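Apart from one protein chain that is not included, each protein chain of the complex appears where it belongs.
In this document, chain identifiers A, B and C correspond to the written order of the chains, with residue numbering beginning at 1 in each.
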Amino acid sequence: MKHKYTNFTQQEMMAVAAAREIKDGEIVIIGTGLPLLAAFLAQKTTAPNIITLYESGAYDCKPVRTPSSVVDSVLAPGSAQTASLLEGLGYVHAGDIDVGFLGGAQIDKHGNLNTQVIGDYRAPKVRFPGSGGSNDIGVGCKRTIVMMAHLKQRFPEKVDFITTPGFFNGGKERETYGFVGGGPSVVISNMGLLRFDAETREMYLASYHPGVSIEQIKENTGWDLKVAKDVHETEPPDPEVIRILRDECDPDGLYLKKE
Amino acid sequence: MKHKYTNFTQQEMMAVAAAREIKDGEIVIIGTGLPLLAAFLAQKTTAPNIITLYESGAYDCKPVRTPSSVVDSVLAPGSAQTASLLEGLGYVHAGDIDVGFLGGAQIDKHGNLNTQVIGDYRAPKVRFPGSGGSNDIGVGCKRTIVMMAHLKQRFPEKVDFITTPGFFNGGKERETYGFVGGGPSVVISNMGLLRFDAETREMYLASYHPGVSIEQIKENTGWDLKVAKDVHETEPPDPEVIRILRDECDPDGLYLKKE
Amino acid sequence: MKVSKVMTAKEAVVKFIEDGSNLMVGGFFHSISHVLTHEIIRQKKKGLTIFAASSNEHTDQLIGAGCVDRIESSYNGLEVFGPSYCYRRAIESSIPHKVEIEDYTNFTMMARFMAGSLGIPYVPVNSMKGSDLLRHTAWKGENKAKLMKDPFGSGFDHVLVPALQPEVGYFHVQRADKEGNCQMWGILGDAPWSVRSCKKVIVSCEEIVSREIIGRDPNRTILPGYKVVAVVEAPFGAHPKNCQGYYDVDRPFMKDYIKKSKTAEGWQEFMDEWVYSVSDRDEYIQKYINTFGMRRFLDLKAHDFSSSSVNYGF
Partner (left out) sequence: MKVSKVMTAKEAVVKFIEDGSNLMVGGFFHSISHVLTHEIIRQKKKGLTIFAASSNEHTDQLIGAGCVDRIESSYNGLEVFGPSYCYRRAIESSIPHKVEIEDYTNFTMMARFMAGSLGIPYVPVNSMKGSDLLRHTAWKGENKAKLMKDPFGSGFDHVLVPALQPEVGYFHVQRADKEGNCQMWGILGDAPWSVRSCKKVIVSCEEIVSREIIGRDPNRTILPGYKVVAVVEAPFGAHPKNCQGYYDVDRPFMKDYIKKSKTAEGWQEFMDEWVYSVSDRDEYIQKYINTFGMRRFLDLKAHDFSSSSVNYGF
């Protein structure tokens, strides 16, 4: 039986790595997809007392099936509060929420995110959906966890458009804005874990996922990516954790692709 | 039977006069006491389609007994919306409410109201409760109806403290503030009906209640009160109206004093 | 008795939505008034400026149909289902014509709606600060948002965003009475503030109920009737999206829309089939049943998770 759960995918590695970033007792605002699975996995393993919040205003939810959207009707019954979008993001804007999840079309060296456009803003090559709650979560949550596919064009030195500020140009620049939120604490890509230098606020490689080389990661990053002195392989997921992720968090395969 | 209802009191005259000021179909924000009875009377006689709002957030109420407070539990069941104080006065602040009722410790020549202090603000002789929703209603409702006991010290030329602006110093001064609400349209005292000159915005006597003389009213007013050219006796209430007021609007005598 | 505001979707759109209107399009991914959206498309409304926190396939369809010139919002996409292709075609390639977008965030849009609802002229926030959302503007220029030093001395700047009071808005709820008192429960999304901010509101609902039913649970009323100009009874009116207590999202239908809307031609086919060839919602439902069978239709229906009762007595 056990070997069935040893063949984890990159996507599953990302979900597991993200779950490890959540501390027990925290309030976490999550969207759909991998962040949702990460939060569910944390709840079922190392952080049973976290509270999940969705920007639609559903708080401390107990969904009986995997939600397919932040407004999935399954989120309301059993939740401790179902309020509205104003509250969902208002609690964030007030600085009450510990962790938020973010993603985007691009992230740069200092953790700034772009979910707006590729190219010129007024005449874009590609137009993305826009901020939604991304900017609000980025400025309001105590820290954010970014999840991204690792491709050179998605990790440029500078994003084409700052939808959601990370550390701007680095150093102490973010602190001049007086945000209640602290900014990104980690970027989890399909290749590795990246963190931000405490002084320069530049992104560096902290660990590479099993089967990925540091060289591959550097090649897929749009600037000369620095590497931590203690860089190491990301701890691979325990097969039991993969079992929980697949069979309990996403039993219908809503988000996890099969190998 | 009928003569039982011909002996109306000053208080009843005020309630009847106030009811006449409400037009059918209007949304009226009311407090407790005479304004409440006036609105109920209007609903039962000339203005069956008005909507009552209480600042507690109860909207279009159908109380099965006379409410003794703006938060009387009887206001919620049967109402079309029970929201909160933010909405109750928010609808007013947005300019959506037609008529508001006001009262106070003092009103002056230009309709400014004082519900704060008699004497010096920092060391008052008498301290009153404060604005509550009065200022909000005074700046937000399309027009207001003021109900006051007619005493010289309560009708000074200038109030000791402007809690709720009427027309400030008169003329076009109010218009410089850009309020959504138009200010007081009438003052109903226990002695007469007073309105505001369209140009000078000075209060003048429009009609005197049955049994009261113009001289008495002038004596009880703190400035040289002007009198309308067409000043006349306030139309006395029809006995049937008094019956409805006593027996249907306030059957338990919560507000109406017996003679 | 107060006057009844009940009418058909056709009548409501003819009467209250003019070409060039400032239009609040309600719904946050769920409980979206497709019944009214499709009617607006059939009536070929033009030059609309749309206001929404986040927009989905309904706005995408309005854009594809050429009804929209401008959008003030924070998000245009179909969430897990994929991108809004008509929106992308309009912005990237001016198909069917150019659409301008003024970008905000979800919270700032909600703060703007709330402000408009309460007569508050603008709201200072921390969102957008330092971002390119503040630096760039489409047509509002200086009036998109302003950076201002905190007058209360925190030492920080805040972003002032202007209140919104759209001329007219529409949304979908579970139930309303004929005076327009609207009740909603479960996931609320952009309600209640997005709709309260509008000067006039058209509501579509699963059921028109008596004023007495509304009064049995008045805390559930999210919009008082005085703002409502039209009440449209439209069971299944939010399909293919979910409406709590009535039906769930129709995922295969949504996936079909995404797939077809990838090309302008495919989109037109979808619209011909589900919008232009039916004259109202009843026909749409009948067509759905004819196309997919009664079983799939009935399977959309919500199961029971009844709330308990509370006592409003005194």
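The working rule: contacts are C-beta pairs under 8 Å (C-beta built on N, C-alpha and C of every residue); 3 or more make two chains touch, one makes a residue touch a chain.
Note that the structure is predicted; figures quoted are calculated from it, not measured.
Asks: Write down which of B:N135, B:S189 or B:S207 is the residue touching the left-out chain.
Replies: B:N135
Asks: Which is it among A:Q11, A:T32, A:T66 or A:T82 that touches the chain not included here?
Replies: Here the residue in touch with the unshown chain is A:T82.
Asks: Which listed residue, C:Q43, C:N219 or C:Q268, touches the chain dropped from view?
Replies: Touching the chain that is not displayed is residue C:N219.
Asks: If you put the missing chain back, which residues of chain A would it touch?
Replies: Against the missing chain, chain A presents residues 27, 49, 51, 58-60, 62, 72-74, 76-83, 86, 90-91, 93-96, 140, 180.
Asks: In the complete complex, which positions of chain B touch the hidden chain?
Replies: Residues 32-33, 55-58, 68-73, 75-77, 82-86, 89-90, 92-93, 116, 121-122, 124-136, 139-140, 161-165, 168, 174, 177-180 of chain B touch the chain that is not shown.
Asks: Please identify, in ascending order, the residues of chain C that touch the omitted chain?
Replies: The missing chain touches chain C at positions 111, 118-126, 143, 146, 148, 150-154, 158, 160, 162, 174, 185-186, 188, 213, 216-217, 219-220, 242, 244-246, 248, 302-314.
One rule holds for everything that comes next: only the chains that are shown with their structure count from here on.
Asks: Would you pick out the chains that touch chain A and also touch chain B?
Replies: C
Asks: Which chain would you call central, comparing Cα centres to the global Cα centre?
Replies: Smallest offset from the overall C-alpha mean is found for C.
Asks: Would you kindly tell me how far, in whole Å, the mean C-alpha position of chain B lies from that of chain A?
Replies: Distance between chain centres, rounded to whole Å: 58 Å.
Asks: Could you work out how far the Cα centre of chain A sits from that of chain C, in whole Å?
Replies: Taking the average C-alpha coordinate of chain A and of chain C, the gap between them is 28 Å.
Asks: For chain B and chain C, what's the span in angstrom between their mean Cα positions?
Replies: The answer is 40 Å.
Asks: Would you pick out the residues of chain B that each touch at least 2 other chains?
Replies: none
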